[in-house]
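Note that this complex is displayed minus one protein chain, with the remaining chains in position.
Just so it is clear, A and B label the chains in written order, and each chain counts residues from 1 on its own.
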Amino acid sequence: MNSLFAIGIVVLVAATVIGLLMSIAHLITRYTQKPANTQSDSDKDLPYECGLIGTPAQSSRIPSGYYLTAILFVLFDIEIIFLYPWAIAYRDFLSTGDGLGYLTAFIIFLLLFILGLFWEIRVKALNWK
Amino acid sequence: MTPFLFYTLSFLALYGALNTIFRKNPITCAMHLALTMVALAGLFFNIGAYFIAGVQLVVYAGAVMVLFVMVVMLFDNKQTSETKDNKHMAVKVFISVFMLGILSGVIPHSTGFTNKIVAPEVTPTKSLATLLFSDYVLFFEWIGVLLMIVAVGVVLLSRSEDS
Partner (left out) sequence: MGEDIFSSVINTVKIVIIFLFMVHMVPLLVWVERRASAFMQNRFGPNRVGPFGLTQLLADLVKFIFKEDFASSKTNKFYFYLAPVLAIIPVALAFGSLPLSSPIYIDSFQLFGYSLGPYLFEIRSFPMDVGIIFVFGVSSLAVYSLLLAGWSSGSKFSLLGALRASAQAISYELALSLSLLGVLILFNTFSFDQIIEMQNQSLNFQFFSKEIKINFLPNWGIFYQPLGALLLFVALFAEANRLPFDLPEAEAELVAGYHTEYGGIKIIIFYMGEYGHMLVASSLMVILYFGGYNLYPLLNEEILQSWLLPNFSLTATSLLTSLILFLCFFLKVLFFLWVFIWVRWTLPRFRYDQLMDLGWKTLLPWSLFNAIATAVVIWLVNWGNA
């Protein structure tokens, strides 16, 4: 069977099973629970906060460390994915007799990676506040 | 089998792309763009470019779109309803259709592709690797330098906002 078609079937089966479970739960709720007390003026509607009621809504900004982590992840992910074809062809390269050249290309690329990473560690860019 | 898969994946990709443009909620736009990326990965898989499909999944749908969604979530809690400006809609539509026409008209004729499905050799990824690291190894190293420059630049830019 074609791989993509099978992938589609897996996604459909997973979504169906999970959807079935959630639908059953929702239907049971609808027909056995009273609907009146879920509206916006009751306490049930507030977000859960360890028993306290209310908190200043827009008090703090979300720290910018998340943004930096995500961008650095994108960059290093791209670098690593560039190394994947090199890795699987490495042993074939070696048998052609020019292994040192390919190894050097790899080491230089990884040295650039390491340089970037260690600079960031040294500049304390990756420390969490 | 393959035409059915092609049309389904293309429909998903187009649906995702059109929803990215026309919806109001930014998270919806970002998620539909992620759907487009996944559908593109499926299309690459369909023509036999397995490694490129994997790269599309890992880098585009798994890293870049996650970054987009995180940023949209970080900045979303201030504005939840957008104002839709309909002022020069005819001009915008015309320019979009014009660009689409250029892209779909020029690119096929300039690269000379046919609409045959690419027949993969025994290990297409290994031949990609051989080509990349023998003829184009210098560009490979320049990509490393570019990524390092971006990494340093991002850290410096985010520093200058804080302090």
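Assorted remarks:
Throughout what follows, a contact is a pair of C-beta atoms (placed from the backbone, for glycine too) under 8 Å apart; a residue touches a chain by one contact, two chains touch by 3 or more.
Bear in mind that the values here come from a model prediction, so they are computed numbers and not experimental data.
By the touch definition given at the top, chain B reaches the unshown chain through residues 1, 25, 27, 31, 34, 38, 41, 50-51, 53-55, 57-58, 61-63, 66, 69-70, 73-74, 76-77, 125.
Within chain A, the residues in touch with the undisplayed chain are 1-3, 5-7, 9-11, 13-15, 17-19, 21-22, 24-26, 28-29, 32-33, 38-40, 44-50, 55, 57, 62, 65-66, 69-70, 73, 76-77, 80-81, 83-84, 87-92, 94-95, 97, 99-100, 103, 106-107, 110, 113-114, 117-118, 121, 126-128.
Simple rule for what comes next: only the chains that are shown with their structure count from here on.
If each chain is reduced to the centroid of its CA atoms, chain A and chain B end up 17 Å from each other. Every residue of chain B that touches chain A in the complex is listed here, in rising order: 1-2, 5, 8-9, 42, 45-46, 51, 55, 58-59, 62-64, 66-67, 70-71, 74, 77, 125-126, 128-130, 132-133, 137, 140-141, 143-145, 147-148, 150-152, 154-155, 158-159, 161-162.
Against chain B, the residues of chain A that register as touching in their complex are 2-5, 7-8, 58, 62, 64, 66-68, 70-79, 81-82, 84-86, 88-89, 92-93, 102, 105, 108-109, 112-113, 115-116, 119-120, 123, 125.
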